[in-house]
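Encoded as structure tokens, here's the structure I'll be asking about.
The complex appears here minus one protein chain, its other protein chains still in place.
Let's look at chain A:
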């Protein structure tokens, strides 16, 4: 058993940390205040990430990525997680599912995404289908060699800056012993396709500057050539390529928690009340002890999940545990950090309140905490037929 990072991994961590602190932190207050990432700043982050060879580093070398393994990429996500998500989005991690492109789609979508010429978003969720994705109503009807799509997606992250969207759409139904089951297909949909509209979404408490959108399909005609992977096999493709994305949520929670923790420790050491540092009271110092214990635990769960992926070991339960625990840990850590800061923790003058607000969504997206518990418990009980 070996817990150390390789020299390369150490350097990658320190480079990304350095990048985040120098290129992203200085812009955070403005993004937080305005809710907008100025275009030039986003492009500047993208250009620098490209220059450093980090853009799309999660993709294999043969398509122009850096070919990082899951563990190393998770370390990158952990460091990026420290920063404002609206800004960090420009660092460039296209969806891994684009590896499902056929030769012709590679030229139109995969390669441009890896090069940073075209930006992607991914859409599953609908107003009436969140956790129950298969219950989606968005439907494509066959018309010759084309598909006519109608329906609505919502909560679609950064579709406002996307050039194309990877969309999951129902294309039929099959009968199973448990009743009818929708068949889902994955489509590549270009911005500007007639009948496809990307609308402004809701204003969210978490991650200002990182917008979610509503997608409307009205008799939108898509040729079969836009199908990613195989007809009716959308979820197989998602299982193959999106299996690990919950790890990126877990990793960014760990990174952000460490940033928050540094604030909490230094304040506990410096703030004096009753003639001594507040950290001299166990009421405060024991909070710190619990916080760091939980952060380390979440870190290990996350890196272990990534390691299992690299070893090609089953990792579904472990990744669900990491996502569940890390996101709930972040909620506790950000809450306690505010407690340690007292009244100042709530004020916009410090980033503590922002960390606390941002933490809230982590327990919801990429599968709610309840859905992660469902995955974990099914994995435990299914072998017993229960």
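Points worth noting:
One rule holds for everything that comes next: a contact is a pair of C-beta atoms (placed from the backbone, for glycine too) under 8 Å apart; a residue touches a chain by one contact, two chains touch by 3 or more; residues count from 1.
Keep this in mind: contacts and distances are computed from a predicted model.
Of "Phosphate transport system permease protein PstA", "Large ribosomal subunit protein uL3", "Electron transfer flavoprotein subunit beta" or "Cysteine desulfuration protein SufE", only "Electron transfer flavoprotein subunit beta" is the UniProt protein name of the chain excluded from the display.
One of A:52, A:183, A:297 or A:350 touches the chain omitted from the figure, and that residue is A:52.
Residue-level contact of chain A with the missing chain is found at 7-8, 10-12, 15, 18-19, 51-54, 57, 66.
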